[in-house]
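Removed: one protein chain of the complex. Kept in place: all other protein chains.
Chains here go by letter, A and B, matching the order in which they are written, and residues are numbered from 1 within each.
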Amino acid sequence: MSNPNFDYYARAKQEHGHDHNHDHDDHAPVNEHDNGPPSDYEIMSRAMQELLEEKGLITAEQVRRRMELFDEEFPYRGSRVIARAWTDPAFKARLLADGRAACAEMDIVLESERLIAVENTPDVHNVIVCTLCSCYPRALLGMPPTWYKSRNYRSRVVFEPRTVLHEFGTVLPDHVTVRVHDSNADMRYVVIPMRPEGTEGWSEEQLAEILTRDALVGVTVPRIGR
Amino acid sequence: MSDKPLNRGPHDIGGEAAGPIDTTDHGMKFWERQANALRSTLGANGITCVDELRRAAEDLGDEYRGLQYFEITTRALRTVLLEKSIFSEEELKAKMAEIRARFNVPDEMESPIKAKAR
Partner (left out) sequence: MAASAKPERQSFTSSYTPAPGHRYDVGDRVVVKRAFPPGHRRTPYYIRGKQGVIERICGAFPNPEELAYGFSGKPEKTLYRVRFPQQDVWPRYAGPAHDIIEMEIFEHWLEPASAESPPVKGQTP
């Protein structure tokens, strides 16, 4: 049965100054509302929000604004930063030294996040996990994908990273050191992948297109013409 | 007694055997995006801190394993806001009843709706 009140959640599509490529198949589709009536947890969450609004501790506008940041801003930052690192060695050095300060140069404010960038080389492949919860550089990459939050990924990638990477289609020769980072406290991590051959002369915008979220977490490597 | 390791929380799963990884991102439901934004706003406004929310999630104990990510975070937020006396259990119950009525959802915690919404 359809519920006439259900467009309670509907919100106007915000015009945003960004020229994002929303064909980005790396990001799951974004819906403006859910199908079907709300679950108990949804009702609980909504009730808490309304009580907090009534008590003047938050405003609906603040929540809406943060939702927009998570949907429309955060997911598109990481690829821009790493594309800059690929084209500007001095920037890459600063990113490796202090990720947060380097992002600030690009007017990307990471809020409370302290960022450590780790670089893939012909000898080292980095992969990121948070075994204890799902710590993730949200202000740089947006919300983590479903698999990053999953029990299977969190449990396994620490003790059988090569098997897990294989499940993502990433096969590494034995001579490459696999360096797993358990993001378990105050730091957040992003991988600087190796720039693929055949991208010489590409603009930062072109490079950002092949810098997928999965590559920035380290479960895949960037490829031309996926 | 069980052979459960001493004081190992339900969240502390690094090293456990588990199945293959579904490498597809299934995205987030609208309410999950809203719940995430709520949690983030509360942090930005200095009302809750992430460590408290993690602790409250871990304290779910055996329930933790059976819940989805945003179910866990929603329960944790409820715990922390009640602890801080930001609202009472009665206020929350009343507000949830009000919202159920608004959506025409039967007031049953284990209604078929829950299964359907999954």
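As a working rule, contacts are C-beta pairs under 8 Å (C-beta built on N, C-alpha and C of every residue); 3 or more make two chains touch, one makes a residue touch a chain.
These numbers come from a predicted model, not from an experiment.
If you put the hidden chain back, the residue from A:67, A:85 or A:132 that touches it is A:132.
Mapped onto chain B, the footprint of the missing chain covers residues 5-9, 12, 14-15, 49, 51-52, 54-55, 58, 83-84.
Within chain A, the residues in touch with the undisplayed chain are 17-19, 80, 83, 94, 97-98, 100-101, 104-107, 114, 116, 131-132, 158-163, 174-175, 177-187, 204-205, 208.
Convention: only the chains that are shown with their structure count from here on.
Taken together, the chain B residues at the contact with chain A in this complex read 11-31, 33-38, 40-45, 47, 54, 57, 65, 69-71, 74-75, 77-78, 81, 86-87, 91-92, 95-96, 98-100, 102-105, 109, 111, 113-114, 116-118.
Every residue of chain A that touches chain B in the complex is listed here, in rising order: 3, 5-6, 8-9, 27-34, 36-52, 55, 57-58, 62-64, 66-67, 70-71, 111-112, 129, 131-134, 143, 145-147, 149-156, 158-159, 164, 167-168, 182, 219.
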